[in-house]
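One chain of protein is taken out of this complex; the other chains stay put.
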Amino acid sequence: MEKLIADLKEEIIEALNLEDMEPDEIGEDDALFGDGLGLDSIDALELIVLLEKNYGIKIEDPKQGKDIFFSIKSMAEYITAHQK
Amino acid sequence: MMKNILKHVFIKDSVLFIDGNLVLKGENPIFAKFLKEVYKFAKIKYPKYYKMDPLSKLGFLASEVLLQNQELASYPAERIGIAVNNRASTYLVDCKHQESINHQDKYFPSPANFVYTLPNVMTGEICIRNGFKGENAVFISEIFDAAFMCNYLNTMFAANKSDLMISGFVDADENHYEAFLFLAKNDGKFNAVYAKEIEELYNQLKDKTNIEK
Partner (left out) sequence: MNGIQKNKEVNNNTYVVSTAMISSLGFGNKKNMDALYNGDSGVKLIDDHQLYPQKFVGARLDSKALNRCFGNIQHLSHLPANYEFTRFEKMAIITMGGVFRNIEFPTDEKTLFLLSTTKGNIDLLKPELAKKFGKERSMLWKAADIIRKFWGFENKAQVLSNACISGVEAIHIVNRMIKQGVYKHAVIVGADMLTEFVISGFMSFQSLSSQVCKPFDEGRDGLNLGEASACMFLSSDENLVPKNHDKIVVSGGGSSNDANHISGPSRTGDGQFFAISSALKEAQLSAKDIDYISAHGTATSYNDEMESKALTLAGLHEKPINSLKAYFGHTLGAAGLLESIVAIHNLKDQKILKSLGYEKLGVPLTLNIIKETKQWPMVNILKTASGFGGSNAAVIFSKLITAK
């Protein structure tokens, strides 16, 4: 799980062009949306693409995204549970 | 200074002019790297900048430099607008999007990319940054069309739709990039902006760039 979390941090920084950020600046429990990292609706859609592209997981219902993408940790847990 | 033009900037081939004065000569000829130099030079801190496509970055930076030290607070937000001319639309990011759909086994169109495949998202970013709520438009032509852009500005000013307009030519392609932006003021009379003066200014700045690069 440790490695997955570390990888996710790097992947998210790259996919969302968070150029100013370093991986160690993102806490695994930090809220990604709203007050945390302040990601927006397009970022949310981009994370859906990231999950499919890098982990082969397709999210059928975008409304699930709110829970899955709450934090890096919740993303890692979802991936661990659903990756083929 | 020309009639009703409060300020102008020009970015091309690793040089930046403000009101015709060379203020930055880039260390790096590569487009993306020179943009970073301008970002630093203008002392901007705007995280959303990094999400932008190259055309939006270029337009955004040119507008940041243009609007620095300009007194805009006295103008209602709805009376400041932006209308620019452009050539290649969003060709660079269009190619990126096309790449992402060229192969069935690697079919991953990116929403963060696709949102930038419209040239007016560049002007939209400038409006968001500055809170400009007035008229906004992007016109496309092969070369900068000063006559048409000034027809647009003058009829717009004569109809009293805006007090200030950012206008000019912003373009980025594989082989070149260019941003010519000026801030035009409505003086309440017809023919606020002279096409001939704008065209001459544009050509002078291009010539100056050729000398400097």
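Per-chain numbering from 1; labels A and B assigned in written order.
One rule holds for everything that comes next: a contact is a pair of C-beta atoms (placed from the backbone, for glycine too) under 8 Å apart; a residue touches a chain by one contact, two chains touch by 3 or more.
The structure presented is a predicted model; accordingly, all values stated were derived computationally and were not measured.
Per the definition of touch given earlier, which of B:E78, B:D187 or B:E212 contacts the omitted chain?
Of these options, the touching residue for the absent chain is B:E78.
For subunit B, which residues reach the chain that was dropped from this view?
Those residues of subunit B that touch the unshown chain are 77-78, 81, 86-89, 91, 94-95, 97-98, 100-102, 104, 107, 109-111, 114-115, 117-125, 127-128, 130-142, 145, 147-148, 151-152, 155-156, 158-159, 161, 189-191.
Contacts of subunit A with the missing chain: which residues?
40-42, 45, 48-49, 62
Going forward, only the chains that are shown with their structure count from here on.
Let me have the rounded angstrom distance from the C-alpha centre of subunit A over to the C-alpha centre of subunit B, please.
Chain centroid spacing, subunit A to subunit B, equals 33 Å.
Which residues of subunit B touch subunit A once you look at their complex with the stated criterion?
47, 50-51, 108-112, 115
Would you mind writing out the residues of subunit A in touch with subunit B in their complex?
15-20, 42-43, 45-46, 49, 52-53
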